[in-house]
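Before I ask anything, let me first share the structure, which is written out below as structure tokens.
Every protein chain but one is kept in place in this view of the complex.
On to chain A.
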Amino acid sequence: MTGALKGHGAGAPAEYYQRDRDLQPPAHTPIYKTSVMRSPRCSLISLDQGPGEITGPTFGHGDLQPGDNDLITNYAQDGLPIGPRMILHGRVLDENARPVPNTLVEIWQANAGGRYRHKKDTYLAPIDPNFGGCGRTLTDENGYYVFRTIKPGAYPWRNYVNSWRPAHIHVSVFGHSFSQRLITQLYFEGDPLIATCPIVNTIPDQAAIGQLIAKMDMNATVPMDAMAWKFDIVLRGRRSTLFENRPEGN
């Protein structure tokens, strides 16, 4: 048997808004050298969203452990990780400014010295025995998420002979459909390396770059403990059937 989709209101199931390719990085960005051989050259084929695109995997608290969002303790062996303690928090919203609840947010990052716990990372800064560098959580009913971690360090990489990544945390979010799936990176307000980074500059739109810069948040800072940085993530919004009688609007 094959199932048709449940209608929204009177009409067909609602699609997600078209992705704005003017703000998203194109595939082929010569300033980021690795993209040159890994970028499709044919146009993407436009696909009408169907059941496979407007659905996506769902996750529950049974998938996670309570401490998975605390990178200060989730890999600690016999002490605490070294480096500036910080809170990372914010909301996952859609383009209609509605919260995206119960969605999986996963992060990974280098330690305070700029070194990843990964066998392909050979940077001479040392591994921190008490720091793993990954965490995950589900947003609450208001789309809110929080992590506790160590502020990552900048690190050098081979793009130009002398290229340094600004301090960053990698972020993966699901949303409620496979078409909302997103991986991005967050940067820290005030970092002079942001402006020079070829990966940041694959994004053709300055406002879109600004949206990836977490803001220092004194109100959420824990006194004598951890600084806080606020980072909101926006996923694609969803159409609602026009003329449908929805008090909350489109």
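Methods note: contacts are C-beta pairs under 8 Å (C-beta built on N, C-alpha and C of every residue); 3 or more make two chains touch, one makes a residue touch a chain; residues count from 1.
In this section, contacts and distances are computed from a predicted model.
The UniProt record for the undisplayed chain lists the protein name "Protocatechuate 3,4-dioxygenase alpha chain", from the options "Long-chain acyl-CoA synthetase", "Circularly permuted ATP-grasp type 2 domain-containing protein", "NADH-quinone oxidoreductase subunit K" or "Protocatechuate 3,4-dioxygenase alpha chain".
Checked against the full complex, the one of A:85, A:170 or A:215 touching the unshown chain is A:170.
Residues touching the missing chain, restricted to chain A, are 1-6, 12-13, 19-21, 23-27, 29, 32, 34-42, 44-59, 63-65, 68, 74-75, 93-97, 104, 106-108, 116-121, 132-134, 136, 170, 172, 178-179, 181-185, 199-200, 202-203, 205, 207-209, 211-212, 233-237 (touch as defined at the top).
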